[in-house]
Structure formats: C-alpha cells, structure tokens
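A single protein chain has been removed from this complex, and every other one stays in its place.
And then chain A:
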Amino acid sequence: MKAGLDAVTSKVEVLTEKVKADHFPTADGISYLEAKHLLLLNYCQSLVYYLLRKAKGLSIKGHPVVRSLVEIRLFLEKIRPIDKKLQYQIQKFTRVDTTAAEKIGSSDKEVDATQNMDDLLKLRPNPDMLESKTSAASEDATGVYRPPKFAPASMAEDKISREERNALRKEKQALRQARQSTYVRELMNDLQGRPEEVKEFVGTESRELTEYKEKLEDRARREEDLFTRAPLTKLEKKKMKHMKKSRNGLQGLTESFFDEIKTLPVEDDVGGQITGFENDVDGDRKFKRRKPKLSFALAQEALRKKKLMPWVESAMNLDATNQLPAFFCQR
C-alpha cells in the first residue's frame, strides 16, 4: 500500500506543478461535466476524512469538514435535474464507438448541448417521414371518396336495427315511468304484501317533491351505512328551504295533465308552444323544472275548440282543493 501511496503522491505533485505553470487555464470557465467531477471528488475526499476522524475517535462537532460535506451534497442535489436533462445526450455519446472519441472531447465543453447537434442524436423531428395529405386520398381509382380508417371499428355480432333499438328504449322508458306512478306502486305493495305506509301530505304530491324525498332517503341510507353525516352544502340548504315552503299542495295537480291529454286529438300547434305556467315568485331559477309544462290558457283554447268531454273542462276550471275529490270520483 505504501508503494501505491507513493505513486499517487508523485503524480499529484506533477499535476500541481502543471497547474501552477498555467497549463490548464480556466479563464473561460469549466464545463459542466468537469465541474461535476470535481464536486464528486471533493465529496469523496471529505467523506474519507470524516470517516477517518470518526474511526480515530476524534470529535467532529463544529469541524469544517461537516459543513463542506453538506454544501457539496447540496450542490449535487441541485445539479441533478440538469443531469437528467442531459442524460440522453450523454448516453448517446458514450454509446458511440471509439471513432467518435474526439467528438466526445469537443462536446464536453458545452454546458447546454442543444446547439451543434450532430447526426448521433436521432430524436429530432424528421420531416421526411411526414405523410402528405394529398397523396393518400387521391389514390382511389374509382373516384369514390373513402374516408381514412384510423378509428377502431367495433364488430357488433348481433346488429340491432335502429327501429328495434328505439322500440327497446321506449319500452324501458315506459317501464320506468310506470314504476314511478303511485297507482302501480300501490299495486305492487299489495301484491308483495309489504306493510302499508301511511304518509301525510297536503294536496297532491308533485313529482319534484317525490324525487327530492327519494334523494334524501338515498342519502340517509348511505350516511347510516358509514355512521357519519355529510354536511349540507349551501345549495342543498337552499333547495330544502324551497321544498319546505308551503305552496298549497297543488304542485302535482297538473303535472300528469299533459300526459293524459297528449293522447287526445288536439291540434299540433299546442305542442309547439309549451311554456312554464308556474313561475317562482322569488325567481329561484336554479330550481325551475326542466320538463316543459303546458300553458293552461293554450290548452284550454285548444280543447274548447275540439269540444271534448265536460270533465276535462271542469278539471281546468278547478279552483280549490275541495273540488278535487269529486272530480276524481266521477272518473
């Protein structure tokens, strides 16, 4: 080991002589890679000294070597992203065989080697590979335009025609609507023998209200599952206030009206002019119903023209709740 140490010392002495004689000028600054090497070397040195002190049992408290260790570590961490960016290029260079050894020496001097790219870097854009738009399309001899196929097409095994699909959808929709109607619900409850639920409500229940209640119940079920409560947002509180306002319970009165008369032979222009007949007094536009409602006046006009059954006319002249039960009984 002594022989190795002697050899190293002699070599270092020669180098220091050369540096003092200005053989390696650093007036133009040193390249990034050289700086990195120097940092790493310094770090290793400091580490070795640190371990030496520890091995000998000397204290390292307040010793400048600790500080220099930390500093160099910091620098190394800071240059890590630059390293990452240059990694591709450096790899390219190191992969090249020895004939390009001189090129490595020359590019070392560049800190940010984006300029002076040579052909070794293949990642640059290649305009020769671009496809011209005109060449592909005009190849068709028959003159028929065939759009280029670049989206995957699904091979549907059983093709459902459009009519069948529409019919299926209509069925599903009808089923869903029927399930929601109260009459069918009562029927189902009877058949399945569920206990009778007596709910108190004022007037007829509107669809909006039933939907809202269902949403609340769903939410409650989920909260109970998790044994926590989700806080009510401002929007939800607003909606709750809106629902709890007493509006004489006549909300649901005319909701199914349109459904009932749409099968009747009414003129077509009535269907076109559908406006909301119930306006919120304070203008909560967020809670306005999306489904368009039939305008009372227009419907009245149309039906009067057609001179339909008197019960329909009486339904439209309805004023208060007390007429309601009688009207329903007559049917």
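Following the convention adopted for this analysis, contacts are C-beta pairs under 8 Å (C-beta built on N, C-alpha and C of every residue); 3 or more make two chains touch, one makes a residue touch a chain; residues count from 1.
One rule holds for everything that comes next: contacts and distances are computed from a predicted model.
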Omitted chain (choose from "Transcription initiation factor TFIID subunit 6", "Nucleoporin NDC1", "40S ribosomal protein S24" or "N-acetyltransferase domain-containing protein") - UniProt protein name: "40S ribosomal protein S24"
Selected residue (touches chain absent from view) among A:Y145, A:Y183 or A:F227: A:F227
Full-complex contact with the absent chain, from A:K36, A:H63 or A:K213: A:K213
Absent chain, residues of chain A that touch it: 199-201, 212-213, 216, 220, 224-225, 227-229, 243-244
